[in-house]
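Note that one protein chain is taken out, while the other chains of the complex remain in position.
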Amino acid sequence: MASEISVDVAIIGAGGGGYPAAFFLDKSGFQVLMIDPIGNLGGNCLAEGCVPSKAVREASLVRAQAKKYSFFGLSGSVPSVDWKAILTYKDNVQTTRYTLHREEINNSSIKFYKGIGKIVDERKIEMITDNDHFYVFFKYLIIATGSCPKYLSIPGSHLAVSSHDLFKLSASVPFPSNPIIIGGGYIGIELASMLENLGAKPVILEFTDNLVSGLDRELSLFLAHRLKTRVQIEFGAKVECIKKEKEKFEVNYLKNNQHYSIESDLVIMAVGRECVSPEGIEKLGYATAKPLPVTNTLQLFDFPHIYAPGDVNGKSMLFHSAVLQSRVAAHNIAAGGQPLSRMDWKSVPYAVFTEPEIAGVGLTEEEALHLYGHNIEVVKYDYAVDSRAEILGETEGFIKLIFDGENKRLLGAHIAGIEASQLIAPLALAVRQRLDAEALAHVAFPHPMISEGINKAARTFSP
Amino acid sequence: MASEISVDVAIIGAGGGGYPAAFFLDKSGFQVLMIDPIGNLGGNCLAEGCVPSKAVREASLVRAQAKKYSFFGLSGSVPSVDWKAILTYKDNVQTTRYTLHREEINNSSIKFYKGIGKIVDERKIEMITDNDHFYVFFKYLIIATGSCPKYLSIPGSHLAVSSHDLFKLSASVPFPSNPIIIGGGYIGIELASMLENLGAKPVILEFTDNLVSGLDRELSLFLAHRLKTRVQIEFGAKVECIKKEKEKFEVNYLKNNQHYSIESDLVIMAVGRECVSPEGIEKLGYATAKPLPVTNTLQLFDFPHIYAPGDVNGKSMLFHSAVLQSRVAAHNIAAGGQPLSRMDWKSVPYAVFTEPEIAGVGLTEEEALHLYGHNIEVVKYDYAVDSRAEILGETEGFIKLIFDGENKRLLGAHIAGIEASQLIAPLALAVRQRLDAEALAHVAFPHPMISEGINKAARTFSP
Amino acid sequence: MASEISVDVAIIGAGGGGYPAAFFLDKSGFQVLMIDPIGNLGGNCLAEGCVPSKAVREASLVRAQAKKYSFFGLSGSVPSVDWKAILTYKDNVQTTRYTLHREEINNSSIKFYKGIGKIVDERKIEMITDNDHFYVFFKYLIIATGSCPKYLSIPGSHLAVSSHDLFKLSASVPFPSNPIIIGGGYIGIELASMLENLGAKPVILEFTDNLVSGLDRELSLFLAHRLKTRVQIEFGAKVECIKKEKEKFEVNYLKNNQHYSIESDLVIMAVGRECVSPEGIEKLGYATAKPLPVTNTLQLFDFPHIYAPGDVNGKSMLFHSAVLQSRVAAHNIAAGGQPLSRMDWKSVPYAVFTEPEIAGVGLTEEEALHLYGHNIEVVKYDYAVDSRAEILGETEGFIKLIFDGENKRLLGAHIAGIEASQLIAPLALAVRQRLDAEALAHVAFPHPMISEGINKAARTFSP
Partner (left out) sequence: MASEISVDVAIIGAGGGGYPAAFFLDKSGFQVLMIDPIGNLGGNCLAEGCVPSKAVREASLVRAQAKKYSFFGLSGSVPSVDWKAILTYKDNVQTTRYTLHREEINNSSIKFYKGIGKIVDERKIEMITDNDHFYVFFKYLIIATGSCPKYLSIPGSHLAVSSHDLFKLSASVPFPSNPIIIGGGYIGIELASMLENLGAKPVILEFTDNLVSGLDRELSLFLAHRLKTRVQIEFGAKVECIKKEKEKFEVNYLKNNQHYSIESDLVIMAVGRECVSPEGIEKLGYATAKPLPVTNTLQLFDFPHIYAPGDVNGKSMLFHSAVLQSRVAAHNIAAGGQPLSRMDWKSVPYAVFTEPEIAGVGLTEEEALHLYGHNIEVVKYDYAVDSRAEILGETEGFIKLIFDGENKRLLGAHIAGIEASQLIAPLALAVRQRLDAEALAHVAFPHPMISEGINKAARTFSP
């Protein structure tokens, strides 16, 4: 018969939603038990997501820049791609981080297991490791099981690879010459952009009529406009099946009531991510693979002693958001469920690492119009007038700031263009702090950096 | 006899300290007259400073990155440098900006002159253009004459070139193979770093024992430590004279009571910048080439109707600071001298565009200790644990945050390492808004960007 | 023929909307001309509004307190009322303030006239003083003509007195024994409360079913509940006519389809205030006695060089709001119409000086529900648990805080009970600064003061 133990806090999942809470609560004096199938920290982000994909992307950017030598007064040739070497570089990044994380675990009192946490009831989970299983009673449970790539339910779906296959440790997917990417969400377009930079000719098949659903419409259009010069994008394309013949794949899709078929050496499934439910979630009355409904204190509505930070609640599927959610959950657990911290969902920024980069925070123009009627103000700073953009020869892009019309508080900020992922930081802080145009106008960001554009844009409403 | 006119506001200098006020006051309904020897906007920053130097630097960075191809799994060779092409690229950047500025002037009602504004008395200046001169009576005067490179008073000083000679439009200084740079201030080390990236072997002769006086000491040491691997730096070197023999220069200096002599194909004078006084400043009782004493409303202490924003007051010699100072001056002039705006000097960030980059805002650790006794808290986020730094292979560096010990308000932030000049933006905003560790801890900057490190550092004091 | 002059700024009305701008612009160096029928500063507020009414009210409160001697362990009798002495006391307050204001005018360069400013066209007004008239051309015009008591269009309406008649200098309305007050707005109920305190038996006839339209519903109900113990209130009473027979007045009204008639020695018309349009307003295309439509920069939508701060725009008919609006207008005029300042309408508090006092700021619960759906949080601090309220023997009352449900930012605060008019100050600041529950929880207001209740209430959401 399986043994039983009791802990203060059990945590299923050691990704961004899980481990920050684990460390905080461990330091708070709670007995913390955490289990994760990877057996280390970082979750999908490190195993197959942001970190390895950004490594490959960085290699692709280095290569892309060589195409611009003559712009800068240099002469030389574009470097050649060694795909295996790139994957090794990527693996090294991952391995180094796993080593750092291992030390963090070792320096704590957290009981950490590699394995599966299965919900038995609202007070008990079953822990299943490689060679054991036992029951754990808890006062508080944190479900931080994250998300995984979604697959279309079509014939041949299994023939496609996902970001998981591409970016996991020791991945062996060969470099594709003409990959078909199903899905124009942020993962699909990031892949398209980096593979193109490395020499591939990607095709994106997107079901809707725009890229990255939920994005400020103007960014989405700009992104499509710019990406199209490098990547073939088919909008309104309903993929019907995938077939394989020898080493070739064939993808059939419907567009404008016409059937199309294209061939490729690799099919990538990038139709979004779905929540990963812990085993046994139905014991709490929830459906599998559906977002867990949480308050902004990260508690399940029905079980205030159970917290679900990170992708599993589907509210803000980003690693840095998960980390912040985990902090919120930890504070509130320490206070016995009293609300010491809350998520301010709207102040979490996103970034899409395509070329051009996209980043944003707060309300999109569409959301702002919906909430404020027409009482909003929008200002755009165009990269065409920016010193640094000109120096870099990257003058297509803009910073778009959305203010409420009455008080000129910053409601949202959306950026398309180089360095967007860095420019968003001060704007995320501004949205978080409810700053107004005057606050952004009366600070001086360094010259000649694009962040000056934030000052200039704000000075439109606060001259 | 010279003609006379009256205006509301006369502005001497159309650089960062001058033109923002000109445009604001023009829109406010004031008659504005502005005169500048360049005959266009931007002052030294555009003519010979930040903008052209950053162009050359960017070319140097592109080249430097090629040295790291193999790190990223790429193979290729380092591009060769075409110095003339680089200067043409730089000139193009400047020319484009001058064109933009010309349009801005044309779209205003500002009376703009190319020439010299000379102070006659506290109510009158003389305007001297190429083929005319006349007197201007004003209600308000803005002195925004900026600064220029300083030269040592030593024999042969004139043989050295300055940043002006290197970066002005159509500059013709040839590419140096072993330049001697006199001065380890920010201009000297930026030059050293970019020239080394382009293939030169620079030598820096610095009189004191550290780089960039006034910098947080830890940054200064780190900078020296890193730069030394690429550039020869002689500290405590007192330059005595410069000689020229044929195409060779010889620089003699004293170090540790020993006399040294080194040869070079170019000597660069980079011992700092000094304020440029308008002609006739002695009529107001001020010395030439000395900072004009201003309040934080940018008024001269002795003449409240005369404003002196920008480098000329010596308080914060940075283009973006000058622009903000100009805005402050303009607001207060519009209000007849009533203080509608003030400079918050400590919230203006600086950036030094060496490799590694350096940037900071607020108090240095030394200043904070002086003001707060030992009641401060310092935390450093090490690039060695940063995802993005690891991806980029640039893990030497740190973000240093200085909080007051009592309330954990951010007093200062200093960064050494890649992307410092971008990371400083949210921290400048935080210093400006008097935010505390909790405010920086409870926002989520995007992953995997170095700005996450700000969140992590802040969570040390606000877990 | 009338003479003509030109000024930078003409101001019609020297009340709260007019004079602060006049002084600011005078100091800014603008030529300012201001005209007002009273010939001094302060407008209706001082002539017949807040100031004199609060004097009479204060006398009434002193008397009321005597009724509570035994509660405090004292013994004595209620003082008797000398109505004429009270009016003299009130006159003294007014006279002193007029003297102070006269000095303020004398210390400025403002050209101040007693008389009427009549709009001729969008660039010209006619000034009509006792013995002269002339034309004034202006760059900017400030219309600050305020408001006046509204009268019902019913037979005998002129038989009623208004607050003007009661509170003007040297008013001679005798003390009423059983006044009929038409209107249950803030003026009507303040009058009812103070007259009852002084010994009268007032009757309020209110057309709607609640007091003070626009008030948070809960406050309105509480107010009615409390006032009813001292004052007869007839809701749903449609007044049809007023008659006078000898020294007696008769008021006829309809209620629930029944006709009623009541007698009284005084009828007070208190059905609200209407905007006072300057003469000639139709020249600008606006109707008479209607609010002038303004932006939050206080500019007329159609004439950006004409500003209309204060009651005349009908947005926030309160003296302290007018003063702030005047400041906003002045800043923006100084900047030539560029938006240096804006009104944050929602952060202006109101106070009703009845017993119990009522005060509030920001959104009412009804408004918050409308804007935020049900995603708001409301907490009430009950005076019954308050130390000071208990000490004062005034334990009926509450502080009601309305937070947004997501982030617990303070949206509105409404107070009913003693000292409400003082307690609202920190809450107005909190609404203005967008503070959240944590900010109000983590400050300590003095003990034993009712302001502690704000801390306690906030700690409900930020424990």
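Order as written gives the chain letters A, B and C; numbering starts at 1 within each chain.
What we mean here is this: a residue touches a chain if its C-beta (ideal position, glycine included) is under 8 Å from a C-beta of that chain, and two chains touch if they have at least 3 such contacts.
Since we're looking at a predicted model, the values are computed, not measured.
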| item | value |
| --- | --- |
| Contacting the left-out chain in the complete assembly, out of C:A2, C:V62 or C:A287 | C:V62 |
| Chain not shown: contacting residue from C:C241, C:L369 or C:A439 | C:A439 |
| Of C:D165, C:E218 or C:E452, the residue in touch with the unshown chain | C:E452 |
| Interface with the undisplayed chain - residues on chain A | 24, 27-30, 139, 331, 334-338, 340 |
| Residue numbers in chain C that touch the chain omitted from display | 16, 24, 27, 45, 50-51, 54-55, 58-59, 62-63, 65-66, 68-89, 93, 96-97, 100, 318-321, 323-324, 327, 341, 344, 347-351, 359, 385, 387-388, 390-392, 419, 421-426, 428-430, 432-433, 435, 439-449, 451-452, 454-455, 459, 463 |
| Absent chain, residues of chain B that touch it | 296, 335, 338-340, 342, 344-345, 406-409, 434, 461-463 |
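Convention: only the chains that are shown with their structure count from here on.
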| item | value |
| --- | --- |
| Same-site or different-site touching of chain A by its copy chain B, using the half cut | same |
| Farthest-lying chain, centroid of Cα atoms versus that of chain B | C |
| Centre-of-Cα separation between chain C and chain A, whole angstrom | 53 |
| For chain A paired with chain B, centre-to-centre distance based on mean C-alpha positions, whole Å | 37 |
| Interface hub residues of chain A, defined as touching at least two other chains | 344, 463 |
